[in-house]
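A single protein chain has been removed from this complex, and every other one stays in its place.
What follows is chain A.
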Amino acid sequence: MQPFALIRTKRLERARAIVRDKPEARALRAGGIDLLDRMKEGLDEPELLVELRDAMAPQVELGAGQPLLPAENPERFPSAPRFAQIGALTPLAQLAAAELPGAEALTEAASQAATPGIRNTATVGGNLLQRPRCWYFRQRELVCLKKGGDTCLALMGDNRYHAILGAGPSFIVHPSSLATPLLALDAVVSVFAGTPSDPPEGGATTEPNSLRLLSELFVSPADDPTREHALEPGDVLTSVWVPVLDGMRSAYQAVREKQSHDWPLAEAAVRMRIAADGSMRDLRIALGHVAPIPWNASAAAALLEGKAPNADLFAQAADAALADAAPLDGNAYKVPMTKGLLREVLHRASGLALPE
C-alpha cells in the first residue's frame, strides 16, 4: 500500500471536519475490510485515514431507545413499540450472536456474511457502505462507468454475477448482505452529517444526526452510477434502527455457489406478522444481489398483504417480484433461482410447510 497516516479521534465532529477538508485524499475507517482491499488493489489511495473506532461503541440493544424523529414529516418513518439499535461499529460477529426475536433475518444474514475471521473485524456500517464487488470495478486497470468511464463493462463482458432488476447504466449488484434483511425489516439509519449552520457545498441543510429510511441511503445508478450511497464525504453512519413489531417474524436466505465464504448469487428476506385471523400483515420483501440497490419487492408484498399463507399465492408473489427482471446474456439463471429462493423464504417466514 502507498504511505498514509492515521488519526484517531473520539469526536465525530473532528473526524468529519478532517475528511471534508480534503475529501479526495482522506477516508473514514471503521473495520477497514473493504477499505484495505481497495487500497491494496490501488483503487483508492488516501493519504490519511481517520479512525472511527474510538468515536463510537459497538453495541446491539433491544428496546433501550427510539430513533429521534425529525420535526418535519415524522410520519414517514416507521413506528413500533420497540426498536433494536445497532451501532454502526458493531462487528458482524457480535450482531450474529445477538438475540433479536423477530429479526432473525438480520442475525442470520450477519452469521453467513464473509468468514468467521472477517466477521470479527468487519462492521455493520462498513458492510452497508462497502463498494461493489464487480470484477470489472475491482480491476485497477479497467475504467468502467463507476470509475469515470463511459460504459458498464459487464454489458459486453462476463456478467454472470450482475444485476437482473433495476439496473442500467451500471449493472453491479449491491454487495451488502445486511442491507437485504434490513430493508425487509424497514430499518432506519442515523447519520452524523454536521450542523445546520454547515450545509454541504450547494446542498441542503442537514440536522447533526439526521434520520433516514434505509432505502434513502442507497443511490440507483440511474441517478448517479459513480456512487452507491448518498452520504457526503465525512458523513458518518452511526446507528441502524430496526422496528420490532409485536408478533413480528422474519426469515433470510441466500444462494451461493459454495457452502462457505462466498458472495451470494441471490438473497431474499421477508418480514411479516401473522394476525389473529391467520392473515399476513405488515409484509415486506427484499431481494439482494440481484439489483444495484437492495431491492424492495413491494408489488409482491402487496399481493400477499392481508392474505393467509398459501403455497400458490407465494409462487404468484415470487413471479410478481421478478416480473420486471431484464437479465443480461449471462445471468438469466438468476430469475428462476430467485423466484424459488423467495418462495422458500416466504414459507419459512410464515411457518407454512414447504411443498414436496
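Assume a residue touches a chain if its C-beta (ideal position, glycine included) is under 8 Å from a C-beta of that chain, and two chains touch if they have at least 3 such contacts; residues count from 1.
Heads up, the rule we're going with is that contacts and distances are computed from a predicted model.
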Exercise. Going by UniProt, what is the name of the one chain that was not included in the view, given "ABC transporter permease", "ATP synthase epsilon chain", "HAD-IIIC family phosphatase" or "Carbon monoxide dehydrogenase small chain"?
Worked result: "Carbon monoxide dehydrogenase small chain"
Exercise. Of A:4, A:77 or A:135, which one is in contact with the hidden chain?
Worked result: A:4
Exercise. Which one, A:28, A:49 or A:109, makes contact with the chain that was left out?
Worked result: A:49
For this session: Give the residue, chosen from A:67, A:102 or A:194, that touches the chain omitted from the document.
Result: A:194
Seminar exercise, completed: For chain A, residues touching the missing partner are 1-8, 13-14, 17-18, 21-22, 24-25, 32-33, 36-37, 40, 48-49, 114-118, 120-121, 194-195, 197-198, 259-261
